[in-house]
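The complex appears here without one of its protein chains, the remainder shown in place.
Our next item is chain A:
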Amino acid sequence: MADTLFRTHPLAHRRAALAELSAAVGGLSVYPEDEVAAVDLRVGPVGPGGDALGRALGTALPAEPNTWTHTADGQLIWLGPDEWLLTSAGGDPAELERELGWVVSAFDGAAVDVSAQRTSLRLRGELARELLSLGCSLDLRPTAFPAGTCAQTHVGQTVVLLLALGADDFRLFVRQSFAGYLADWVLDTAEELRAAPCHPAALANLSEE
């Protein structure tokens, strides 16, 4: 028996196939990202609650709908008029929830640990937008969806929280239970972008690894 409770990534079983895809298709890189702490924050955007939360986070809450800002070790993402998602690469989920809950509860707000609720898939490269266009109805042209914007939308048939990190760089937060579907959708859709069909044998080798 292990001494510490190990973590399992929801996309652990798709990692190899996604790596093969990224290697096979120039201009496309897809990989599951490391898990981060995440807290869903609810508080009135204007007034003392939002200000107090901003002070606690060291950065003002993004007020513009569908935008996100950097924090010291993560992102602060606008989800709704009174809702944000805070991510933190180094934070402890329970501690974050406790600390921020203490701040917002004074203003009738709420803080909920949702670290394992979603996982994220990174999509980069000059073909990233082309791939997304095969399953996402939003206007993702850099003029309409520049770095710093985000949207809660569908890719294929699943809901994602889509973040533009750069011109050809996207992060897709997806509900953990849908992550396998999303990865399968990416693998299937990206067939289009391959120079030649992916040989079943190649995939069979992958799954044996």
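Keep this in mind: a residue touches a chain if its C-beta (ideal position, glycine included) is under 8 Å from a C-beta of that chain, and two chains touch if they have at least 3 such contacts; residues count from 1.
Convention: contacts and distances are computed from a predicted model.
Undergrad: Tell me the UniProt protein name of the chain this structure doesn't show, selecting from "CoA transferase", "(2Fe-2S)-binding protein", "ATP phosphoribosyltransferase" or "proton-translocating NAD(P)(+) transhydrogenase".
TA: From the choices "CoA transferase", "(2Fe-2S)-binding protein", "ATP phosphoribosyltransferase" or "proton-translocating NAD(P)(+) transhydrogenase", the unshown chain carries the UniProt name "(2Fe-2S)-binding protein".
Undergrad: Which listed residue (A:G74, A:G91 or A:G109) would be found touching the missing chain in the intact complex?
TA: That would be A:G109, which touches the missing chain.
Undergrad: For the chain that's not shown, point to the residue among A:G27, A:G148 or A:G180 touching it.
TA: Per the contact definition at the top, the residue touching the missing chain is A:G180.
Undergrad: Which residue numbers on chain A touch the omitted chain?
TA: The list for chain A reads 1-8, 10, 12-13, 35, 40, 42, 93-94, 105, 108-118, 133-141, 144, 156-158, 175-178, 180-181, 184-185, 188-189, 191-192, 194, 196-198.
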